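First comes the structure, then the notes that go with it.
Removed from the display is one protein chain of the complex; every other protein chain stays in position.
In this document, chain identifiers A and B correspond to the written order of the chains, with residue numbering beginning at 1 in each.
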Amino acid sequence: MSATDRESTFPLAMEGREALVAASREGRPLTPTERAIAQVEALTPQEAAERTISNEMLADRRPGSREPLIINLGPNHPSTHGVLRLIVELDGEIVRDLTPVVGYLHTGIEKQCENKTWWQAITCVTRMDYLAPFANIHAYTMAVETLLDMDIPPRAEWIRVLLSELNRLASHLVFLGTSGLEMGAMSVFFYCYRERDEVLDLFEMVSGERMNHLYFQVGGCAEDLPEGFLERLTRLLAQMPGRIDEYEALLTANPIWIDRLKGIGVIPSEQLLGLGVTGPTLRAAGVPFDLRKSQPYSGYEYFQFDVPTEIAGDSYARYLVRVREMRESVKIMQQVIDGLPGGPVQSDDRKVVLPPHEELAYSMEALIHHFKLVTEGFMVPEGEAYATVESPRGEMGCYVVSDGGPKPYRVHMRDPSFVNLQALRPLAKGGYLADLIAIIATLDPVMGGVDR
Amino acid sequence: MPGAVVEEHTHAGELTVEVRADRILEAVRALKDGATQFSRLSGVTCADFPDEPSRFRLAYHLHSLQSGRRVRLRIWAGGLDPEVDSVTSVWPGAEWQEREVYDQFGVRFRGNPDLCRILNPLDWDGHPLRRDYPIGGEAVEFTDAV
Partner (left out) sequence: MALIPPPGAPVHRSARTDDSIDWDLRDPELVEAAHGILTTTVEKAIAWTQTSAIWPATFGLACCSIEMMHTLSPRLDMGRFGAEYFRGSPRQADLMIVAGRLTQKMAPVVRHIYDQMLEPKWVISMGACASTGGVFNNYATIQGCDKVIPVDVYVPGCPPRPESLMEGIDILRTKIGGNGQTPSSELIAERTRVREEWLVARAAADEAAAAAKDGQPS
């Protein structure tokens, strides 16, 4: 490979050389991903000229007779939903093969969590899948509560449901907006972000931050809902169905939208299951798997809602499933507001949850508990637990291992985007390059979750 | 499936079955196709216990779509060059998860079609999530927080 031979000041060519270095260090041949990286980066301008189609090849027009063009949809690309790198082997406009390269956003969050206390780790975990921070912390707190064998008051469970559904709405709004942007329908972007700003205002009322919240605590929620939150949410929910109708009016019957999305990216649902795909992608292929229904957690069994499923399995179906999920989320939130129980929002286990501030004035025990919790943190008994929630992208799981101490021993998030992205290759193979963009848009990966 | 299961225990409502490392593929196939029908693989993860003889403890989370039940298969992989069989022949979706375990812990998977680093740069030295790997980063003054 000429990448090692020549002195290259081209920084990205280093990765090709890294692949060769890694392989030779371990004394093994290049794996398919490494080969793809080395191939795409080993091109000097002279080599690129050599690899282009010669006149003889142009004359020979049988499909498959041309040498493939390997292009790099680099990590910095307007349409790849974040820092996703795709090395695409093209035959004309048709994608013959595709290698996703991830890791450009790998922040070492799981290692960071091992140095934080159980409560501090929530701040790290929330930044993984940054479009669904409530899903991240819901899975994490559920896992820790399983280990602690802790009961959470019903009001806290219902508030968690409320905020998770609001998060689902916000995440699907980003999906719709950015998909529209990538397909060229820019107006949808502005419509969706108008609503999302209002949803983020609600998040700010509740947790103090528009994104990356620290609101769910081990044992419930950090604080009760502020005054005025439910009124404001009710007003938003009254508007939302009309707004979703607006988006559908823009897109659902739009011939350009249908042309770009219908029939794109179909593989059998068994293959999707084998790949581990979950979430709207799987439901659009006919498998009605939703953790909120099959394994109800946090009180979801009390709510009436449908799980939108389509059978076509193409990008259009994935779009329809998400739009309908937005409507279902509005329904669930309405039910939560109507029936929200009173009571505390935190468990009263003083060994884990901070005592209310008033108690510190008159209770010595509360003072001692507070001191211990703030300086040392709470201890979680030894063991391991795996808790799953239905995030807007699919099954979000959190695997925690505890050694009995105040810090997690191991935190691993089974992120849905990471597993779903493996389906990109079979979905996009054989389609056009423009369809590849449509598939990435409707697969809705979030690179923070993929790379963690 | 005689002799494969080492032990079995339930903690916090979750069933964990420990299996011998060389029988993992058999166990996984039996669970998938057998009466229990654990047809979905939720995840493949690992935890590092440097004090144990086989330091890496892998966990396979299986899930049954029909019954909704979950089970965790646990195997130990140890030694200087830990290696286990890959389950990508049963579930292709395990490929990236096994690559992540290889990248972060150094456990190799026999039969994984594409075993190279996925999260860290390709020529990264070491396996970051091992317990003896330092957290890295910069020193911060006046605090011992990381």
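As a convention for this text, a residue touches a chain if its C-beta (ideal position, glycine included) is under 8 Å from a C-beta of that chain, and two chains touch if they have at least 3 such contacts.
Being a predicted model, the structure only gives us computed values, none of them experimental.
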Among A:Gln112, A:Thr278 or A:Thr442, contact with the omitted chain is made only by A:Gln112
Decide which residue listed in A:Leu200, A:Ile258 or A:Leu367 touches the omitted chain of the complex.
A:Leu200
Residue-wise, where is chain B in contact with the chain that is not depicted?
120-121, 124, 128, 133-138, 140, 146
What residues on chain A make contact with the chain left out of this view?
10-12, 14-15, 74-78, 82-83, 103-109, 111-112, 123-124, 127, 130-131, 174, 177-178, 189-190, 193-194, 196-197, 200, 209-212, 447-448, 451
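Basically, only the chains that are shown with their structure count from here on.
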Centre distance in Å when chain A and chain B are each reduced to the mean of their C-alpha atoms:
22
Enumerate the contact residues on chain A facing chain B in the complex.
15, 17-19, 21-23, 25, 31-34, 37, 102-103, 106, 108, 110-112, 115-116, 146-147, 149, 271, 273-277, 287, 289, 294-295, 383-386, 388, 395, 397, 399, 401, 409-410, 412, 414, 418-419, 421-422, 451-452
Sort out for me which residues of chain B touch chain A in the complex.
11-14, 16, 39-43, 45, 47-48, 59, 61, 65, 68, 70, 72, 91-97, 100, 104, 113-123, 128-129, 133, 135-136, 146
